[in-house]
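Shown below is the structure under consideration.
Of the protein chains in this complex, all but one are displayed in their positions.
Now for chain A:
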Amino acid sequence: MSYFDEMGAEDDLRDPYETYSAWLRQQDNEALIRKHHDAERVFRRTGITFAVYGQDEAEERLIPFDIVPRIISAREWRRLSQGIEQRVVAINAFLEDIYSKQEIIRAGVLPESIIAGNAAFLPEMMNFRPPQGVYTHIIGTDIVRTGPDKFYVLEDNARTPSGVSYMLENRSAMIRLFPELFRANRIKNVENYPDLLRQSLESVAPPACSGKPTVAVLTPGIYNSAYFEHAFLADNMGVDLVEGSDLQVSGGRICMRTTQGMKPIDVIYRRVDDAFLDPLTFNPDSMLGVPGIMDVYRNGGITIANAPGTGIADDKALYTYMPDIVKFYTGSKPLLENVPTWRCVEKDSLAHVLDNLQDLVVKEVHGSGGYGMLIGPTATKEEREAFAAKLRKHPENYIAQPTLSLSTCPVFTEQGLAPRHVDLRPFVLMGGDKVRIVPGGLTRVALKEGSLVVNSSQGGGTKDTWVLNDD
């Protein structure tokens, strides 16, 4: 199998990499090895770590950082960002519709079965319009590339996408390690993301807010795997980082307990899943949320970002309908393609999937993080057979996709550069006023040779992502 190389061959470099390559050729390998180790020290000192559940030996781990940037031209970025914006606008319109008139079902574009019995669909959200009609305040769209002009959307993370702190820390590490590169290249700035996030959140204040909105980040606490990011974002936005135990309902508002008594919050950027948000409405055992927040929300006392119930939009069962959804709400053809997908619940598709298991990636509809999946080409015969049995038993739980020949980008190894597969997660902010997309995103890279799994929980690393100002 051949892969599209983002950098291009040595004698046939792709344009965005020219300046970087010229610089790289002049570098001494020993010096690069030193930088490579410096980078790790920088990250350890910052405390930018994530917890991996079920790994006793290390409570905290670093996501490996690679010192070779992933570079995107202004032209490529324009195309991508237009496609992404179209898609998130459609997703938001879909959510507004699915939680009110459900015209998309009436029009026969989506089968009713897609929401009936789907745990990601929250009946509690029916006939309630969040402030400014915004559901998905923050979306992380996972994009993969297979050719110069071939971009696919792999996933729309519409719940609480994480990773943006790595985008920002990677950039500041690169500036620290290689200042000369930032003088030689014109790279679009990503550092104002926290300001944009705050502006975006302030633009969706609830009716009860008077004056300048008070924003807070809600975290499950220091043992959550993404705690670093929660603290990072609160810190950089200059807002409070709260836990459920700091909050209570008082006078129809959500208030935080402060050194000066109770103070109301207007917009809460919650990094707590729907199920744990309100023990009175959802999981009654939750200690992470705020009892009664859903009532306050529905009465206009607070804005919750992202809105509860947005999970229905990034459910894998719905993914296959995304091109139709984009068309239905925007009236135009999707600018970004979906990966061709078989719904195993359909009889013909299941047969095809079972026959071609060695070439396909099979994913669980409600799973995440690459755990409940089968990667046909790298699985053993036994693994495939075991998975086939699961498939036959519950075909409705699975979708299948061809193994995409994900593009590669070189990573630094002590033996020199080596190609590894990458994806890209740009972060999109939807406010009451407009959509904001920071030029860049998080490039995740499968560090194991040949591996296509970029998840950090499965040995993936990250790279700084440059969008050039080159036109």
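One rule holds for everything that comes next: a contact is a pair of C-beta atoms (placed from the backbone, for glycine too) under 8 Å apart; a residue touches a chain by one contact, two chains touch by 3 or more; residues count from 1.
Note that in this section contacts and distances are computed from a predicted model.
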Candidate names "A alpha-helical domain with a conserved ER moti", "Electron transfer flavoprotein subunit beta", "Tripartite-type tricarboxylate transporter receptor subunit TctC" or "Bifunctional adenosylcobalamin biosynthesis protein"; UniProt protein name, chain not shown: "A alpha-helical domain with a conserved ER moti"
Contact partner of the left-out chain, one of A:E18, A:D246, A:D295 or A:E383: A:D246
Touch with the omitted chain, as defined above, among A:R25, A:R45 or A:K393: A:R45
Touching the absent chain when the full complex is considered, from A:Y227, A:Y398 or A:F412: A:Y227
Chain A, residues in touch with the chain not shown (by the definition above): 44-47, 221-222, 227, 231-232, 234-235, 240-243, 245-246, 256-261, 263
